[in-house]
Structure formats: structure tokens, C-alpha cells
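Here the complex is missing a single protein chain, while all its other protein chains stay put.
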Amino acid sequence: MSKADPHISETSFHVRYAETDAMGFVHHAVYLVWFEEGRSAFIREQGWSYAEIERSGYFLVASDLRARYLKAARYDQLVTVRVWLAQVKSRQLAFACEVLDSESRDCLFSANLKLHCLNRAGKIARIPSDWQAWLRE
Amino acid sequence: MSKADPHISETSFHVRYAETDAMGFVHHAVYLVWFEEGRSAFIREQGWSYAEIERSGYFLVASDLRARYLKAARYDQLVTVRVWLAQVKSRQLAFACEVLDSESRDCLFSANLKLHCLNRAGKIARIPSDWQAWLRE
Amino acid sequence: MSKADPHISETSFHVRYAETDAMGFVHHAVYLVWFEEGRSAFIREQGWSYAEIERSGYFLVASDLRARYLKAARYDQLVTVRVWLAQVKSRQLAFACEVLDSESRDCLFSANLKLHCLNRAGKIARIPSDWQAWLRE
Partner (left out) sequence: MSKADPHISETSFHVRYAETDAMGFVHHAVYLVWFEEGRSAFIREQGWSYAEIERSGYFLVASDLRARYLKAARYDQLVTVRVWLAQVKSRQLAFACEVLDSESRDCLFSANLKLHCLNRAGKIARIPSDWQAWLRE
């Protein structure tokens, strides 16, 4: 991955009713679910599959999160989740995310999440080299 | 709505990681969220919006559910939610739903949900006539 | 289990904000999560643990659900989940559930859920005999 031109994944969907709360807006925990779906899409678009990564015995586990809530999303609104790789280390990745209103492109939410690579024993492990190579491309 | 040829809405998406549970499959409550998203899509496809229905002071509230779980869905699987109107009464609707594996078209889940129409006071109300006409078309 | 005197588990908790939706009430999928927590409590109270059942290689998987929504629950309301065994067969169980307002004892929700016993291969299996004996006590 060249820093000058990182791949940015964009996934769009309508806000589900179940994702709202009594305030009438999307519950703040839901954005983490969307961010995760954005990471899944990012990996899928690169021809990989996070499900396969897990089957090979490695897990990406959230370790550190920063998130900013800028504007509330509402039921049925079309939103776009943008996700890109912010950092690749031997044992850790960071993904960045923005959630936009799909029409106005207003930013509703932004976040940065660090993930550790764990092996099946639950220990922090090196990210497998083929996967690292792919991530750095 | 002619029973011979009801409109069937089809919405497809990937299973989100957050929708799985420790068994490795989609949690059984999540299918209700998908069914609901299918109803939203159904209404959207007809040029209506459930958000507008609520703004006009009417609410559709779940009253009776039958659901059958046939095959488990997994993370990242592409699923298709099919939703159609099963019944229209003056104060009550029923929607039916099937969740399919998008590729094999195997049925994973089927359900039937009755919903009451409530007004802002929380009382059971007649479904507004323009909306009834639209539903019966 | 003697039908004359089944064990009924009662678990009480406050409705969480995240469990509400834009209608201002608890989302209808959440009751399934509460019912499940009631089953966990039921098993815990009998000195068993569903986590151990899974570690021993057996899984209880939802197969058939009937649910009735009677009265809406709200944020912060204290609710009581009552769960009991409705049926024990060699390969299948059924649990029943009522959710009450803890104070008035009004019934908000009632449901019946059939669960299959699966083994690690995902095939329907006999419920292990020690566990069956315990269930029938």
C-alpha cells in the first residue's frame, strides 16, 4: 500500500430501524458494527476474506478505539462507510473509518481502531507474512 | 394487492460479524432485524417510506410472530431477504419473510409477523385509507 | 420434571437504553435476547452451565418460535423474565417465557421456543442422558 494512494473501501446501506434508539437516532454502539462491516468489505474487495483468515488460525482483535460522533444518523437514511488501512505493523493493524451521509457527503462519525493479531492460543502473534505483504502492497 | 401476484421485495447483504454468536452462526434474534429491514425495503420499493408513516402519526407494532429456523447462516455469507404482504386488515397487517442463501437459494429462515397499527396515543387505530388503498393495490 | 410443579426461573433487570428503538419502546428482537438470558439463568439455577454443555460438544439451536407481544416495555423499566421447560424430548427441548413488568406483574411478552440438540458436526443428536435425566427431574 502506498501511503500516497491507499485503497478506500466504500459501502452504502440504509439505516435499519433496530439500529435506532429512543432518542430517534442511531445508537452510538452501532457505528462500531458499521465500521466492522466496512473492514469486512475492505478485505473482501482486496480478494481476501476475513472468514478465511480466521480459519487459518489468526484473529484480529480490537485493542484501542478513538471515535468522534459528529452528526446523528436516522432510520432509513442512506449512509456510506469509508474504511482504509491507517497502519500496518508486524503484530498490529489500524483501520480508519468515516461514516458519511451518502447524499450530502457530510461526515457523521469518524474513528480509528487498532487491532492485535492473535493466534488460536489467544496470544499476540505476528501477522502471517503473505497477509502482511498483501496489506503493504 | 392481487393474491395471484403479490410484490415480493428482495434485499441482499453480507452477514455482519457482529451478527454471529459464540456458536459461530448468526444469532437467532438477528433474523428479526433482517425481516424488519426487508419490510423497510418493501415499503421503499413501493415509493413509500416507513419513516413518513411514523411522521404522520401512525406506528406498526409487532403483535404476533411465528418463525422457523431451518439452516444456520454464517459470517460473510451473502443472504437474501424476501418479504411480502401476507394479509391486510383495517387495523392489522401481516408480512411474511424468507431468508435465503443468495447463491444456492436454500431457505434458512421463514417467518410470519402480524403488526397492529397504533396512533400517537398508543391505541390501536385504523390504517389510514390512502395507505390501505396502496397496500391492497 | 413433574408438570404439576415445574421450576420457573425469574430474572429481573432494567431495560437498557440500547434496547429501545425510535418508537420509544423496546425493539421486538430484544425480547428474544431476554428469553435467552432467562434460559441461561434457568440452567444456572439448576447448578448447570450452558457454557459447559457447549464445551462437552452439544449445542441447543433455535428451531421454532412462537411469540406474542402484549405491551411495550420502555427504557429503565424493571422487567422480570420468567422461563420454564415446556417439553423434553430425546432430541429437542421447548422453553416457555413470559416477560412481566416487575411491579405490576403485567405480562408484556410471551413465547415458546423449540430447540434442537446438535453435536459438533452440526447434526441433530440425542440430548446426553445425564442432562436428560436432570431435565426430567
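Letters are used for the chains, namely A, B and C, taken in the order the chains are written, and counting of residues starts over at 1 for each.
Methods note: a contact is a pair of C-beta atoms (placed from the backbone, for glycine too) under 8 Å apart; a residue touches a chain by one contact, two chains touch by 3 or more.
Because the structure is a prediction, the values reported are computed rather than measured.
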I'd like the shown chains that the missing chain touches, ordered by label. A, B, C
Missing-chain contact among B:Y75, B:F109 or B:W131 belongs to B:Y75
Using the document's definition of touch, tell me which of B:D21, B:D106 or B:D130 contacts the absent chain. B:D21
With the full complex in mind, choose from C:D21, C:E36 or C:E98 the residue touching the hidden chain. C:E36
Subunit A residues touching the chain left out here are 22-23, 28-30, 32-33, 36, 54, 59, 61-69, 72, 122
Against the chain that's been left off, what residues of subunit B make contact? List them. 17-18, 20-22, 24-25, 27, 29, 74-75
May I ask you to list the residues on subunit C that touch the chain which is not drawn? 13-14, 16-18, 32-33, 36-37, 40-41, 44, 49-51, 74-76
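Here is the rule we go by: only the chains that are shown with their structure count from here on.
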Dist(centroid_CA(subunit B), centroid_CA(subunit C)) in Å evaluates to 24
Intercentroid distance (Cα basis), subunit C paired with subunit A, Å: 33
Where in subunit C do residues touch two or more other chains at once? 22, 29
